[in-house]
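Have a look at the structure below, then the notes.
After this line comes chain A, so read on.
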Amino acid sequence: MKLFKFAQSRSLWMMHFCTGCGAVELPPTMTSRFDMERFGIIPMATPRQSDLLLITGYLTVKTLKRVVRAYEQMPTPRYVIGFGSCTINGGMYWDSYNVIKKLELYIPVDLYINGCMPRPEAIIDAFLKLREMIDKGEANAWKKYIENYEWYKKNQAEVFDVEKWSLKK
Partner candidate 1 sequence: MVSPILVIALSLFFAFVIPLLGMVSKKLPRLVPPLAMLVNLWILITNIKFVSRGAMLVTTAGLKPPIAINLAIDRFSLLFVILIQLIGLLLSVYYLSQDNRDQRFYMLFLLNILGASGIVMTGDIFNSFVFLEILEISSFGLVASKKDRKALEGGFKYMVIGAIGSSLYLLGIIVLYLTTGSLNMAEIAKLMPHIPESIKLFAALLLLAGIGVEVELFPLNAWAPDAYHGAKDEISTQLSSIISKAGIYLAARIFFTIFNGFYALKIIFYLGVITFVIAELAALMQKNVKRMLAYSSIGQMGLLMLILSLVAKRGDVFVITTVILLALNHAFGKGLLFLSLGALSGGNGEYEIENLGGNGRANPLAGFLFTVGALSIVGMPFFFGFWSKISALISLMKTNVIYLIALVLVISLVEIYYYGNVIVNLFRGEGKKYGISIVPAAVMILFALFVIVFGIWPHPVFQIAQSAAVSLIERTTYISSIIGGM
Partner candidate 2 sequence: MSILYFFLYLLLVTIIGLLYMGAARKITAHIQNRYGPPVYQPILDVLKLFAKKDTASHGIMHSLGPVIAYTGIAATLLFLPLGNHTPLLHFNGDLFVVLYLLVVGPLGMALGAGESANSNATIGIARALSMMLGYEIIFFMATLPVFYHYGTASIYRVIQAQGAFPDWAAILFPISFIAGLFALQGLMGEKPFELVVAPHEIASGPMVEYGGKYLGLLQIWHAVGIIVETGLFVDIFFGPQSILWFFAGTFIVFFATVIVNAVMPRFRIEQAVRFYWGLPLLLSILGILQVYIWR
């Protein structure tokens, strides 16, 4: 249904779960100078109500456990945007023992924004990019998570005790 596709792209509810140093970029995007609400993106309090998860910056193992749980609690279809290079290859924490290097291995990511913390304009641009991807129907990373669920779980198991943290579907 085209109307639903249109609605899904126009109203993205963002999970206000700022994980890394990029979180400080979000307030300016939300408030009057850049105003992301123009595009129908408002921060929501709980994963149940939101469909967009922002991984802003480096992701330590500790926060990864919470992120995976939040991700699984979000209703499908859900999208993930990775901020900065830390989500791509670990960035400057490439050799740190507690930062995960590749976000891809653990949760499927739709979109990356490069820049060691992208400015609000880049973020707004990413949101519009995501809107196009949804319109074109390309943004279905969440299907990948469901299809090769075991692969993701295996990767996660390497890093933390999956049994305790992941939801029993």
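Per the selection procedure, all candidates are chains of the complex that A comes from, given by their letters.
Basically, a contact is a pair of C-beta atoms (placed from the backbone, for glycine too) under 8 Å apart; a residue touches a chain by one contact, two chains touch by 3 or more; residues count from 1.
What you see is a predicted model; the values in this text were computed from it and never measured.
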For chain A, the touching partner in this complex, picked from 1 or 2, is candidate 2
Chain A contacts candidate 2 in the complex at 1, 3-4, 6-8, 10-11, 13, 31-33, 35, 37-40, 42, 44-46, 48-49, 51, 73-77
